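Every protein chain except one is present and positioned as in the full complex.
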Amino acid sequence: MTPSAEFVKKLPNDIGGASADRIDCRDHELQPWEKRCHALADVLDYHKILNTEEKRRGVAELGTELIGKLSYYERWVTVFANILFQKQILTPEELAIRMGNVAARHSREAAELAL
Amino acid sequence: MTGKIETQAGPLGVPADGETPRFQIGDRVTISVRYPVGHYRVPHYIRGKKAVVEAVIKPRALNNEDEGFGRNAGQKRHYYRVAIPLTDLWPGYAGSATDGLRIEVFENWLERTQ
Partner (left out) sequence: MHSHDHTPITVPDSAPGYYEVMETAIRELLTEKGLIQPGEIRRQLEVLDSRTPQLGAKVVARAWVDMEFRARLLENGRTACEELGITFYDDTQLIVLENSPKVHNLIVCTLCSCYPRPVLGLPPDWYKQKPYRARAVREPRAVLAEFGTVIPDDVEIRVSDSTAIVRYLVLPLRPEGTEDWTEEELASLVTRDAMIGVINVEARERILQ
């Protein structure tokens, strides 16, 4: 009997039949970046750069803690990064540098708007 | 794929392996019991359960468990829509005895019920 086996045998998304709370029917309007994220997933799938099933597997691989703490599209975009790194399409360094540029660009634009 | 390769000559040639559905509507099947590491699409709650084939999904398709690791090609087989009574899935099920699950399962996860 290997107690730790259960954590690998059963994926964190395999929850059919688990006990759970009442359903919370509140919905939220998707933010523009979330919609872009969804569109990006579809486009990556069309190109077979990252197919839908790889994305599903990638989300499960994030593990229970991240799945619980990240929102739906936060999980997706993290998985894009992970898989694009694994496929050697992007490197962590180039993504990090670009993320810094994007954030700085937004700050500059916001400051210009405020003037 | 393991197991005996069944070739059936139709009137116009032998189909390739996997082209002919292994199961037909009404067949009694059992969901296999195995524990893949890393990715699977057959939930725990149906493993080992007995089911009846309700539909053969056409056209045949790739194994989605392989697709999860980027295999976009390979031998296509059929998915089957199978029916399992909820009373078989959940001890003490409180609803109607006729309530049932329908779920798609890839051919490599089904065995003919003995």
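A few points about this structure:
Labels for the chains are A and B, by order of writing; each one numbers its residues from 1.
Please note the rule applied: a contact is a pair of C-beta atoms (placed from the backbone, for glycine too) under 8 Å apart; a residue touches a chain by one contact, two chains touch by 3 or more.
All figures in this text were calculated on a predicted structure; none of them were measured in a lab.
Residue positions on subunit B in contact with the hidden chain: 41-43, 45, 55, 57, 61, 64, 79, 81, 86, 89-90, 94-96, 98-106, in rising order. Interface residues of subunit A facing the missing partner chain: 11, 13-28, 30-31, 33, 35-40, 42-45, 47, 49, 52, 56, 59, 70, 72-74, 77-78, 80-81, 84, 89-90, 94-95, 98-99, 101-103, 106-107, 110-111, 113-115.
Throughout what follows, only the chains that are shown with their structure count from here on.
Against subunit A, in their complex, subunit B makes its touches with residues 35, 37-40, 43-45, 64-65, 67-70, 72, 89-90.
Of all residues in subunit A, those touching subunit B in their complex are 8-11, 14, 16-17, 48, 51, 53-54, 56-57, 60-61, 87.
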